[in-house]
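This is the structure, below, for whatever I ask next.
Note that one protein chain is taken out, while the other chains of the complex remain in position.
Chains: A and B, in written order; residue numbering restarts at 1 for each.
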Amino acid sequence: MNLFNLPHTELLQHLINGLTLGAIYSLIALGYTMVYGILKFINFAHGEILMLGAYAGYFLYYFLCEGSQTGGFAIIAFVISLIFAMLISSFLGVIIERIAYRPLRKAPRLAPLLSAIGVSIILMNLAALFFGTKSRKFDYPFDNTALQLGNISVTPNQIMILIVGIILMASLKLFIDKTRLGKAMRATSQNQAVASLMGINVNFIISLTFAIGSALAAVAGIFMSMEFKLYPTMGQMAGLKAFIAAVVGGIGNISGAMLGGILLGLLETFGVVIIGIPQGLKDTIAFSVLIIILLFRPSGLLMKNIREKV
Amino acid sequence: MPLLYTQNLRREFGGVVAVSDVSIEIFKNTITGIIGPNGAGKTTLFNTITGLDYPTGGFVFFKGEDIIPLPAYQITRKGIARTFQNIRLFKEMTVFENVMIGRHFRGNHPKFTSNKYLNFIMGRIFVAREERDIYFNSLKWLEFFDLLNVRDEYAKNLPYGKQRELEIARALATEPDMLFLDEPAAGMNPQETEELMGTIKKIRDLGITVVLIEHDMKLVMNICDKIIVLNYGRKIAEETPDDVQNNPEVIEAYLGKSDE
Partner (left out) sequence: MLNFILLIIIYIGIYAIAGIGLNLIVGYTGLLSLCQAAFIAIGAYTTAIFMTALHFGFFEAMLLSGLVAAIFGILIGIPTLRLKGDYLAIATLGFGEIVKNIIVNWDSVTKGPMGINGIPGPQAFGITFSAIDKVPWAVLIWAILAFCYYFVRRIVRSRIGRALEAIREDEIAASAMGINTAKYKIGAFTTGAFMAGIAGSLFAAYNQSVAPLTFDFMMSIMILCMAVLGGLGNNFATVVGVIIIVIASEIPRLVGISHIIPPQINQVIFGLILVLMMIYRPQGIIGRVKLNYAKIIKEEILHLEK
């Protein structure tokens, strides 16, 4: 199959699928980019925060409505579970930063990175121990029969992901650009020492960054377990790809992370249907993009190239 | 002919001109001071000459050769060594190792053993010679700076003044023809500065041309043969210390315009 004999309705269909996937990547990428912006290191455990948030939401949802229900109560239960998942993830993010990253803030660069990898592995395997390795599926709290718009079918789930994704990203952007706390975050990412001299509580800002990033990851985690599946290693690959999305957009750049996520989602969807990359090699697309971007535009699409100051 | 000269050297960062068409001449066996208010482009000038930054225009000629296309390590091998404003030692290596690194490309070994992997096969004897040469040469520089008793300390554990000296020792170990010192006296007390002045003169007497950026006017005026003054990236003076002190433009750059 190639681009030319693909009917345009089908193209539109893939566009919607790609956007949905992209919105999920964007939500995860935001967490990476915010943490990188402030601490200049990759929070390797971000994917596991996502996974644990998803499990938290899943268990609460099933506790509340014993699964496989739809309708009013299920939707309320779903919203409660979503918020619960965000809280759990935020809490985890903040705790992980306290325990595993804060003691290493002045250490050589390799140290926090290795520590983060360690945290990621611990959480992933603990989840496998306690929740089992089998995949679960988060049932839809609503009737997920696809809606037919002309020849395109869109599931209510996809619509929800897109809408919630856009709302969350827009509010984050507003928060960072317009509020005092947002300004404090930007100041901290520019220069921690000066920010603390200006009366900003740097530790609080860092915790806040982890909390927000982790909450967004939890939402992405729940979306992923509805659209795809829920399993202990789900965060690993999703996290990596979202990180790539953040790099594509220019790491440390909020709009860049959103753009990068959407681009990567589209690229993966179209890479499979148009270029005909085998499904099994789908993940390879993201990594190839990463290596190409890093080679030709190492600071991402939206950032200026910066040389190290001598 | 000057040992090193620049022609209209220029470095812009976006719209900001850090170094603006600077042409300077530095003659062999002299000490040249580069002074100017903060942000005048002194360090940027150093960086463009030593290859750690690239100019957006102009030329740098060293021993008659254009060195702008060369990467930093090649420029060092041509005979230009430098120190850094914010000391950049190899912190987790010993004092001795820091100086030995300076001799990295000067090992007195037969040509064919410069290949590290061949060396392994060719036997230890060539590496041994190379190591011996590096060892004794580095000892010489440690002695020069009186660092012998701390040679097995990690560089990061040295007091500040000693770290500055070690950085100079490391640069000298590359056997340079020219030595660029970026604020060598920064953070030193008057007594240490006094010793440093003696050291710099000794280095000049070894036949090494010294160029230094410095804010300590006493040091600059005492030991420099020539002073180059930069202001807003432009060269406003290139003359002897006595002339510089009476140059109205220089006084203005430092003290602001006097209301006549």
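One rule holds in what follows: a contact is a pair of C-beta atoms (placed from the backbone, for glycine too) under 8 Å apart; a residue touches a chain by one contact, two chains touch by 3 or more.
Fair warning: this is a prediction, and the values are worked out from it, not measured in the lab.
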{"item": "Hidden partner chain, touching residue among A:Phe73, A:Phe204 or A:Phe287", "value": "A:Phe287"}
{"item": "Chain not shown: contacting residue from A:Pro112, A:Gly165 or A:Gly235", "value": "A:Pro112"}
{"item": "Of B:Val60, B:Leu89 or B:Ile203, the one touching the omitted chain in the full complex", "value": "B:Leu89"}
{"item": "Of B:Phe13, B:Tyr73 or B:Tyr254, the residue in touch with the unshown chain", "value": "B:Tyr73"}
{"item": "Sites on subunit A contacted by the missing partner chain, in the whole complex", "value": "36, 41-42, 99-100, 103-104, 107-115, 117-126, 128-129, 236, 240, 243-244, 247, 278, 280-281, 283-284, 286-288, 290-291, 294-295, 298, 308, 310"}
{"item": "Residues of subunit B (touch criterion as defined above) contacting the omitted chain", "value": "50, 52, 71-73, 76-77, 81-82, 84, 88-94, 96-97, 100-105, 107, 116, 119-120, 124-125, 127-132, 134-135, 152, 154, 170, 174"}
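Going forward, only the chains that are shown with their structure count from here on.
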{"item": "Distance from subunit B to subunit A - Cα centre to Cα centre, in angstrom", "value": "48"}
